[in-house]
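Just below is one structure, and these are the notes that go with it.
What you see is the complex with one protein chain gone and the rest in place.
We call the chains A, B, C and D, going by the order they appear; numbering starts again at 1 in every chain.
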Amino acid sequence: MSTTQLRKDVRPLTIDNVTVRFGALLALSEVSFSVEPGAVHAVIGPNGAGKSTMFNVLSGVYEVSEGEVRFGDEVLTGRKPHQIARLGVARAFQNIALSGSQTVVQNLMLGRHRLTTAGFVSAGLRLPKARNEEKRHTARVCEIAEFLELGNKLHVPVGVLSYGDQKRVEVARALSTEPRLLLLDEPVAGMNAEETARMAQTVLEIRDALGITVILVEHDMGMVMGIADRVTVLDFGRRIADGTPDEVQADPEVIRAYLGSGDETDPAAAAAHGTAEETP
Amino acid sequence: MSDTSTATRLVKGVVLLALLVVLLALPLYVEEFWLRTGFAVFAAIIGAVGLNLLVGTTGQLSLAHAFFLAVGALTYVYVSGDPGGSAIEYGGFGLPPIVGMVAGVVMAGLAGVLFSPIAARLRGIYLGVASLGLVFIGQHLLNTWTSVSGGFNGRLAPAFDLFGFSFGGNEEPYLAVLGVPFGQAERLWYLGLALCALACWFASNLLRSRPGRALQNVRDSEVAASVMGVNVQEYKAKVFLVSSMYAGLAGVLYALSIGSVAPESFSLLLSVQYLAMIVLGGLGSVGGAAMGAAFVSALPLVLQQYSGSLPFIVEPGQPGIVASQAAAFLYGGAIVLVVMFEPGGLAGLARRLKRQPRPPQESPPVSTTSSAPADSSSGGTPR
Amino acid sequence: EEGGGDTTSEDGVKIGRGIEGDTISLGSLTDLTGVFAALGADITNAQALYWKTLNAGDKICGTYSVDEIVKDHGYDTQRGIQLYSSFKEDVLAIEQTIGSPINTGLAQQLEADSMVNIPGAWAQSLTEVAENTVVGSTYEVEMINVLDYLLEEGEIEEGAKIGHIYFEGEYGEGGLAGSEFFAEQHDMEVVEVQIQPTDTDMTAQVTKLESEGVDVIAITVAPGQTASIAGVAAASGLDVPIAGNNPVYAPGLLDTPAGDALKANLYVASPVAPFDQKPEILKAYQAEFDNDPTLGVMFGFAAADVMRQILEKACDDGDLTPEGVLAAKESIGTVDTGGIAVPLEFIVGESPSNASYIFKADDVPGGAVSVSDLYEGDDVAAFVEGG
Amino acid sequence: MNQFLSLLLNGLSLGAIYALIALGFVIIFKASEVVTFMQGSLLLLGAYLIARLSEPIGFWAAAAVGIVGTAAAAVLVERLLISRLRGAPVISLAILTIGVDLIILTEITRRIGSDILNVGHPWGGDAVSIGGVGITTNRALAIVVAGILIGAFFIAFKFSSWGIAMRAAAEDGEAAALMGIRLGWVSMVAWLVAGVLAAVAGLFATGSPTPGVTPAIWAVALAALPAAILGGLDSTGGALVGGLIIGVATAMAAGYQDQIAFLGRGFGEVVPYVVMVAVLLVRPSGLFGTRDVTRV
Partner (left out) sequence: MMDETHAPILEVRDLAVTYGGVVQALRGVDITVGEGSVVALLGSNGAGKTTLLRTLSGTLKLHKGRVESGEVRYRGSSLKGRDPARCVADGLVQVPEGRRIFSRLTVEENLKAGGLGAKDKSTRAPAQERVYDLFPVLADRRTQRAGLLSGGEQQMLAIGRGLMAGPKLLLLDEPSLGLAPRIIGQIGEVIREINRQGTSVLLVEQNATMALGVADTAFVLDVGKVSLQGPAVELAQSDAVQRLYLGHGAEETEAAAPRAGTRKTLARWKA
């Protein structure tokens, strides 16, 4: 754990026996784990293991078939996404879900939605209250953009940004909600090694400076093992491991299901060949 | 970046101001026909701006606009009109016109809110055609409910007045500016201009602020919007409310511009015309909707007024193409040309003239498909 | 607005709006591109021909030639009303306005502008406006006349069952009111079926009438539906007379598969004589235009002739201002168009005539033969009095 | 009972015509996600050509020329306009078709004038009796032809890759091109087929018991739109079922108008829409339409 000064309202997250079914498919099966307040907690696992599904449960997009998720005293399961957002849970999507025609600032201002109040009437009539609010929050959002190295792209429509920058906007938008719990789904996909390192750095900064909890889903093991305080591993919807990065990396089950031999550059070791020829 | 944006904002302000001055001075120079056409255009602009909030901004394809216009128009004539009618008798409260106008706007809004739960279940073209059902059902209702509508031929609309200042009918008190007497047409022109300017101002404020951003994100990705804390159902209901209130006001002005209302006027055709306005104008922008509304509602009249002077036109009654047919050809052709050269609408043209950078996903993707418009979450979307 | 810019011409006639030198301008709000395009084109053609002939000959008052300003509203009410404002300062009167909703919408303005107007329709409500000059009997009277004719001829009997297919709106309801009144007088029953102008297939409607066992079909529809009704009735063996208001027929129907059925069963009441009574008009028309004329042509001639007579009267009275023309219309008494239209007398709120021409469809030039001269049903007087 | 059967048969035959038009909507939608508003004028064009030509060259030759001509017109529109706007918002394309529709409609209306053109079907106003219930030969043939055509398309979609190519092209043109799918070809074929279907529908829509070709038959296409939606805009079978449902509902509402008179006279006119909205409330993508699924 770091020397972080926790935000006072950051609570532990408890995932209790969560099951999600799609027809016959068990996307999550009796998964339980808990996330310490102020931790960077990684969730990893093979493709289709249920990581994004877990995020969909946490943010209220999917309903659980069984089980419960609690954030402090609040039960998250059964609530609508916007209600969960109001509790301070924010999410950056795996597949970018920004408004391409709107600028970076406008996209980030959407993150302020839960923190602001201007309605149709006061916004439409440009009442002073709405204008002041807009000004204050725009300033904050620019700070956040600055923090994610988007300072020189504030007024560019996000649709023309490169993939890496759009990923950064995703993270920035989630941060703009001033969350207590931040969910990041593959934030460095499509980034090169150097950019990945910078993003890893940013995640640590977020945790330390803001004192909030971060759950990270990522396939870049360098990043995960570098910054996670704790790692949960899913496979076929089941939790197969949970522990510190070192423990998890050494777990044979995890190596078999997910990591492979660890040396991807050596083709002989990759299971691929075997799969191609030995699968009945 | 922000330097250029203040500069463009300045230019935009100057252009708008110049436009306003021209519009204010126009009644001193042009004929009544043009003022009346102008008033109809103002009404159309208000309706189109409202529809654009719904379709362009929020991505809810609606063809029900004619119905909401009808609610506004009928409420106005019923609340402010007197009982009458010879063949078919109809009722009326005879309240002051301003009351009728407000009631029209409110009732239309209410109708929109009532429809929104149905709308919430449907998407894309399915929503569009289902909302068309509202138009047919509404027309049937009006034809049947003759005590309100006056039946098939409709009923007269009371002239508007505000605190004793009449906008039609008796032209009192007498008013003349620079020697030009201000009669009904001139007065209506200013009424329309004022309401239209107000409606556009309100809508563009809305688009640039919290509710507008939420609506645009509902269009681009409902899931993302809700995860960011937007109550999607509530916002959809609200935008239906606002959009149909705009339609209601447009309906009231429509009644004033015709001087009467008949159920037949609020047909499928009117809905399609409104859709054409916002698409040809450019989805999502207030200026675009205004341009599109002017284009669709005035062009046929303008063409008919001038197509008589085309060389190949024959007098009505002679074999060949008469002026009004030529106007229809030209109008159809104009629609085709606009789409061919500016698929994103006339607003794109204006933007191109200003040579602003053009974001690739310019025109908001309102798809007529069943899927949520360009939802990046569907996995098939490029970066 | 000019206000009262009236002047007096050389020969002492007061003139004002719509007269420029020796030319009188008349307006026409027609439909050349909308649902009533066929009707509108025929009326417009006929009127153009009428004025062309007149301008080359006698002119109005021996002085004025007539110029038309024709506007096409495509049956769009808003457009019609805007187009009205585009020419109302320039025309003396309107010789044709198609579309009941447009006529209704214009009522107030017609009154304010003293704009004498000939609607292209025959609804009772139109007669309530003093400026409107309805050329013919109302739909109610028409329907009573044709049913009465059938009763008279023994095609139907007292106590019969009438199946009435009618349009939604004033036109259809006018016709229906006629048949209902007639049924009351003769102990008959009316089975009503309402349709929309856009319906083209009448199978379901006729099937219903057939199962009700009607003895006569009354129709207040458009030509397309007429053919379908006759065709379906014939195919299903419902061999009963069909009685229609004037807009139900067009000669082109005879070429359709329903042609024989129409010739056998259709009886139509009309404000204007069919072409067999006025072959010279048909000839003149066909010399100029190459389409198959409908009765709209006769109506166009009749309307133009009525307009001419009103203008002549106004001229004789020394007042060709709009107000003068309106006064002439009100004081003209009975108008005789030389057998083109029924005799007319304009009294606000009343059917301008009690008579109709009754014709049957036939393979003759113009597609119709009259089966009687001017015909006035026995019940019409009672209907007109009873209001 | 007899009335019921008669209405049913009549409704089915009307529905067969709707189904043909609806299938045109479906195919263009499948290939491009565009809802075309041109079906009405294409139908009118087809009927007009056949009617005008059947006098000089005989009905069958006229029918062939009319169908080919209408298909050619549709292809022309696709080549000259639609194909040049690849990537444009589909809603703009829909509006474009309104413009083209207006032009064609105006021209044909002008040419028809006040006439009612007779198509000159060899079967004229003949009627046949099915199970004691009469129906015109024209309509009976409409049912048969619609059944055959729609069946053929159903099979074509099921057992060839044509359907996949279309849907792929519609969802993501660029990715489809990268699969070797010829976008221009897919779109052209779709319009061609829609043109053929419109002309065939026009051929039957203007036969007995309808009098002949008037501009009013343009509106038949309007009734087919709710049919296509109700069935599911991307479903071939849906077009058939939707067409039949709307046809039968319309006929029943007209035939039993007294029984539903409490809803107001003329309610029959709104029946197609009421049926459609009711279906959509239960199945938001129509009866057989592909359900809309997205995930994040």
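Keep this in mind: a residue touches a chain if its C-beta (ideal position, glycine included) is under 8 Å from a C-beta of that chain, and two chains touch if they have at least 3 such contacts.
Computed from a prediction, not measured in an experiment: that's the story for all the values here.
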| item | value |
| --- | --- |
| Touch with the omitted chain, as defined above, among A:Ser29, A:Thr196, A:Thr213 or A:Thr232 | A:Thr196 |
| Touching residue (missing chain; options A:Gly72, A:Gly159 or A:Gly226) | A:Gly226 |
| Contact footprint on subunit D, counting only the chain that is left out | 86-87, 161, 164-165, 167-168, 171-183, 290, 293-295 |
| In subunit A, positions touching the absent partner | 7, 22, 45-49, 51-53, 94-95, 115, 136, 140, 143-144, 146-147, 149, 162-165, 175, 178, 186, 189-197, 200-201, 204-206, 208-211, 219, 221-222, 226, 257-262, 264-267, 269-273, 275-277, 279 |
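The rule we apply is simple: only the chains that are shown with their structure count from here on.
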| item | value |
| --- | --- |
| Pair exhibiting more inter-chain C-beta contacts, B-D or A-D | B-D |
| Distance between chain centroids, defined by C-alpha means - subunit B, subunit C (Å) | 36 |
| Length of the line joining the C-alpha centres of subunit A and subunit C, rounded to whole Å | 75 |
| Subunit A: positions in contact with at least two other chains | 61, 93, 95, 97 |
| Per-residue multi-chain contacts in subunit B, two or more chains | 143, 221, 223-224, 325, 328, 375, 377-379 |
| Subunit C partner contacts - residues on subunit D that touch it in the complex | 2-3, 6-7, 10-11, 14, 106, 109, 112-118, 121, 124-125, 127, 134, 136, 205, 207-212, 214-217, 219-220, 222, 250-252, 254-257, 265-266, 268-269 |
| Footprint of subunit A on subunit B - complex, ascending | 1-2, 5, 202-203, 205-206, 209-214, 216-217, 219-221, 223-232, 238, 242, 284, 359-362, 364, 374-379, 381, 383 |
| Complex contacts: residues of subunit B adjacent to subunit C | 32-33, 36-37, 40, 86-87, 143, 151-156, 181, 183, 185, 254, 257-260, 262, 264-265, 269, 300-301, 304-305, 315-319, 322-325, 327-328 |
